[in-house]
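Submitted below is the structure of interest, expressed as structure tokens.
Removed from the display is one protein chain of the complex; every other protein chain stays in position.
Presenting chain A:
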């Protein structure tokens, strides 16, 4: 008989505000075990606050949370024993070497000396940090520091790991290394990952389920494909040389979605070749020449736009502006 494992994290009616700024406004969560569950949202949406609450760092104003079956408010130490946290800003002791950092974690998990040393060596090897192990962490590159951070989180063999924007600020290569490591953790060790990210691509790439957080509320949840099905299907975007060509095309193809400024016409399409050929044939027959043609399939950017009314990039720009003020 197959039993479904109990959920790794559940939350009900989670609220948090700082002064009159509401950061989390009634969040309900249900994170299954052994999966990568991603919280997607722009900067300032409340992702980090959520991780800080679920990882016992700060207390919520209201709501009940269970992590690994333990009540967060009543038994935070039991929660702490089941989790590991790797944040956006590497939580390593920069004055110690990589190896000393890992041994420090071993001591704090009350491993005996030999077990602690064995685990440290294992992790240095697994994360390709063997050469760097004897060097002080302040000399590490961003990617190495992030790897050491995650290695430290793993010393205690946590069942649930919170990864708060684990690849923010990393170069593409380090990002892909990090992705490989994260996938490996779930596939080989059955760990549950609670991943927050502002990168749609990252959520799409890694997550089994995604929840979209915007202004302190979850605006959608589902698998990446379910989320993509929320937005209008794929379309073909035709660009014309001038307004008369555009007018002519509209007469042939219908008013669908024209943009007089950009001189473009958006035609719904499922991306099927035959359909595309017939579309071009109809334009040909009317001697209308399109300057450019592109096929567009929905990605999570479109999901974001549909759900929040703003593109994700604009959100980020808006927040970046706020930060510089």
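The rule we apply is simple: a residue touches a chain if its C-beta (ideal position, glycine included) is under 8 Å from a C-beta of that chain, and two chains touch if they have at least 3 such contacts; residues count from 1.
Just so it is clear, contacts and distances are computed from a predicted model.
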item: Which of "Transport permease protein", "ATPase", "Xanthine dehydrogenase" or "2-oxoacid:ferredoxin oxidoreductase subunit beta" matches, in UniProt, the chain that is not displayed; value: "Transport permease protein"
item: Sole residue of A:91, A:230 or A:252 that reaches the chain not shown, by the stated touch rule; value: A:91
item: Of A:43, A:56, A:168 or A:198, the residue in touch with the unshown chain; value: A:56
item: On chain A, residues whose C-beta touches the chain left out of the figure; value: 18, 48-49, 52, 55-59, 77-78, 80-81, 83-85, 87, 89-96, 100, 104, 107-110, 136, 149, 152, 156
